[in-house]
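To start, the structure under review is shown below, and the notes come after it.
Here's a slice of the assembly, chains where they normally sit.
Every chain is named by a letter (A, B and C) in the order it is written, and numbering of its residues begins at 1.
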Amino acid sequence: MKPWLTSLKTNTPQEGFELAIKLSQMAVVYTQPSEEIRKKLRPKYSKNANSLISVSQVVATNFQTVAAANNYWNKNDGL
Amino acid sequence: MKPWLTSLKTNTPQEGFELAIKLSQMAVVYTQPSEEIRKKLRPKYSKNANSLISVSQVVATNFQTVAAANNYWNKNDGL
Amino acid sequence: MKPWLTSLKTNTPQEGFELAIKLSQMAVVYTQPSEEIRKKLRPKYSKNANSLISVSQVVATNFQTVAAANNYWNKNDGL
């Protein structure tokens, strides 16, 4: 696979959150490389509340990683 | 998307918890941008105990991140 | 919402565990503000083993946060 993740550093928490979304998606891409199949799945899960909650769980987990990598975007705090 | 997350810092744990809720919701917004569809899903999952428990799980995960970012709202403790 | 979470500090691990339970419940309260609906859901999920296990998962996640906030109730340990 081509380079898609060269750093966990982002300028803002929001960019970090968006990186967490990307990480969540990329695990799916690695597991199901066919874009065609993934596109077929999308209309269904994106209208299913429980699937959306599960997606949010994955993003939350990846955001923990990205946030820690950025020291929570705090500069010079006591951590 | 417009700026919606400029800092993980909050004044109180309660505001931090509310930010965790917002983070949980925003992952859904990114995944299902249609407000119309999201509104249709709400009446169902908000009356389903298992869905509500899953929501609480996502919030708990995001609250870990927000709490760590705020050093658990402890000032000058030994951490 | 009225103030309900002013600190993550508790005197004992048990109080911390009970705070973790409260955090788990409050995410549900924010998501489903109607006490009437929540009360209707209770008899069902509280008799469903899988729901109870899921509740315990949420509490475990929140307890991680509360325990870390209290430095695991250790005084002057090496952490």
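Convention: a residue touches a chain if its C-beta (ideal position, glycine included) is under 8 Å from a C-beta of that chain, and two chains touch if they have at least 3 such contacts.
Please read these numbers as outputs of a predicted model, since none were measured by experiment.
Enquirer: Of the full homomeric complex, 3 copies appear; what's the total?
Expert: My count for the entire complex in this file is 6 copies.
Everything that follows uses one rule, which is that only the chains that are shown with their structure count from here on.
Enquirer: Can you check how far apart chain B and chain C are, centre to centre, with Cα atoms defining each centre and the answer in Å?
Expert: Computed value for the inter-centroid distance: 15 Å.
Enquirer: Where the CA atoms of chain A average out and where those of chain C average out, how many Å apart are those spots?
Expert: Measuring from centre to centre gives 26 Å for this pair.
Enquirer: Would you please write down the residue numbers of chain C that are in contact with two or more other chains?
Expert: None at all.
Enquirer: Please name which positions on chain B make contact with chain C in the complex.
Expert: So the residues of chain B in touch with chain C come to 12-14, 17-18, 21, 46-50, 52-57, 59-61, 63-64, 67-68, 72-74, 77-79.
Enquirer: Sort out for me which residues of chain C touch chain B in the complex.
Expert: Residues in contact with chain B: 1, 3-9, 23-28, 30-32, 37, 41-42, 44-45, 48, 50-51, 54-55, 57-58, 61-62, 64-65, 68-69, 71, 76, 79.
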